[in-house]
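With one protein chain held back, the other chains of the complex are shown just where they sit.
Then we have chain A:
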Amino acid sequence: MLEQLLIFTRGGLILWTCKEIGNALKGSPIDTLIRSCLLEERSGAVSFNYDAPGAAYTLKWTFHNDLGLVFVAVYQRILHLLYVDDLLSMVKQSFSEIYDPKRMSYDDFDETFRQLRIEAEARAEELRKTKQVGKPVSSVKKQGQVSKAGLEGGNKRVSEGGSKKDDGDGNKAKVSTLTNGHSNGNHQMEDDSQETDLANGKENTSCNVAVDLSKLQKLRSKGVRGRGGVRKTDSIGNKSSKVAAAEPAKKATKKNRVWDDAAPKQSKLDFTDSVDDNGNNDHVDIVAADQGESMMDKEEVFSSDSESEDDDEPGSDEKPAEAKKKGWFSSVFQSITGKANLEKTDLGPALKALKERLMTKNVAEEIAEKLCESVEASLEGKKLSSFTRISSTVQAAMEDALVRILTPRRSIDILRDVHAAKEQRKPYVVVFVGVNGVGKSTNLAKVAYWLQQHKVSVMMAACDTFRSGAVEQLRTHARRLQIPIFEKGYEKDPAVVAKEAIQEATRNGSDVVLVDTAGRMQDNEPLMRALSKLINLNQPDLVLFVGEALVGNDAVDQLSKFNQKLSDLSTSGNPRLIDGILLTKFDTIDDKVGAALSMVYISGSPVMFVGCGQSYTDLKKLNVKAIVKTLLK
């Protein structure tokens, strides 16, 4: 049963709610939907899950872009209503007929809605009955979109609308409904192998998407966690996180690698220097307090290129000659009259061209896809204003969307946060995490330099106790910048070292503690566990993910896995996730700035710093407008 169906304008006024179903919604699902989905450019997703104490809802929506209306349906997640999509489109159609911008109340719509609902329910019943007759359906609706395995973010979910109402199908139906970015991969494989299950399960009111074998391969290799051999339907009952936990705990300890046949050394290698004050450090240059202004404080000077509107038609080059002529003429005609309602087919080529362009700028493929879907959802049905081409409308919409994504959701004023923490007499703790070799230690030193320039007292904590030379590296930086460093040498537990560092900082009154951690791959279970422990134990104020701008599609995987691990392995109710991103090696890419977009989109956290070189002053803020311009050039 539907919990609620709302119609509201994009400006925020509710025009109509269903008064028959008078249930008040628990929590505020609509607001959350708007904030975390529609404004985050995820409007291309199929549905949204909302959990509040005492309720678990799923929300589906559709837009009427021309009139600026949004239609949202809310229902309980355990029910899988088939008719919701259908109902939404019917409601959209009939409401747009009676809509008038001056009218504020639409009580007469109640009757219409009741009829529509009865119709939709009846139709769904029929469809279900006909399917029960045993038509094996070989695949799942929208599998293509869902099978992008990397995308988890707890709220992504493909609603399949499996026939929940059927009593006979207890767990069989569960097969169809449990979806998760990962489980879908196996899901698909199982579909093929066990056709009998599908006899009643799969909904599929419309097209059957053919199984794409190549996608299967991709899925498998993309780290579908430990599900390889498991094919039973019951196992799917477990959430994927449990499966991850069930993975062999035998990987708990990391054994030293033995490269040759030589017998392993008995003693542990520990080259910790006994901490001597000034012993052999005289030859190290102490950097003068001023190496110049950090680029964080310099105004960004970028030349404003003239708008080049003539060269934005790459799409037309792809069309064959004859179709090109006709296409050009009709598009020019349409652009002058400006009456056309944008359809998916019209937007298709323009969006495809845009997606290609984004991908050449090093944006991850899935992100580009999702963005294009979101822009499509927001433009479909809109009237083209006169004298504009479709491509320029699409471009403008995409630019808007990009600016919206890259604009930070919360304040990134670190100095302000530091001052706030100072008032409470606690040190402000920043933890730098990331995979191997992205530049954590280098950029930590840059941040320390910048903070020092603003009269903030900094302390470094050397919690990278694994890599040889890491502690010495930080020690050298500390000596050059003349800031204290807390170190305990190698082979110590980083979480404990961090804890002691923070206590030391409280004692000697440092404002900020910068914690350096060892690089680790996102798939490495024990290392991620160690990281989670460090974060849980110390509850830092800022968890900064360091990512390099050179990364391509892996950015999506890195960030989503990091976030997932941090949330899964967290002990408290409120898991600390990645709060900000530090983008490094920005000077090595010329205009392939897409990594910034991928990272921000997938994690939702803002880019706080950009590292653009290897000296202390090479740290700057992200210039949103410049990046958007470069991406769409």
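Details
Quick note on the criterion: contacts are C-beta pairs under 8 Å (C-beta built on N, C-alpha and C of every residue); 3 or more make two chains touch, one makes a residue touch a chain; residues count from 1.
By definition in this document, contacts and distances are computed from a predicted model.
This complex has a chain not shown, and the name its UniProt record holds, of "IBH1-like N-terminal domain-containing protein", "Signal recognition particle receptor subunit beta", "Exosome complex component RRP41" or "Protein YIPF", is "Signal recognition particle receptor subunit beta". Among A:27, A:408 or A:613, only A:408 touches the chain left out of the display. From the set A:426, A:529 or A:621, the residue in touch with the chain omitted from the display is A:621, counting the whole complex.
For chain A, the list of residues touching the undisplayed chain reads 6, 8, 10-17, 30-31, 34-35, 38-40, 68, 70, 104-105, 293, 297-300, 403-405, 407-411, 413, 415-416, 419-420, 454-455, 621.
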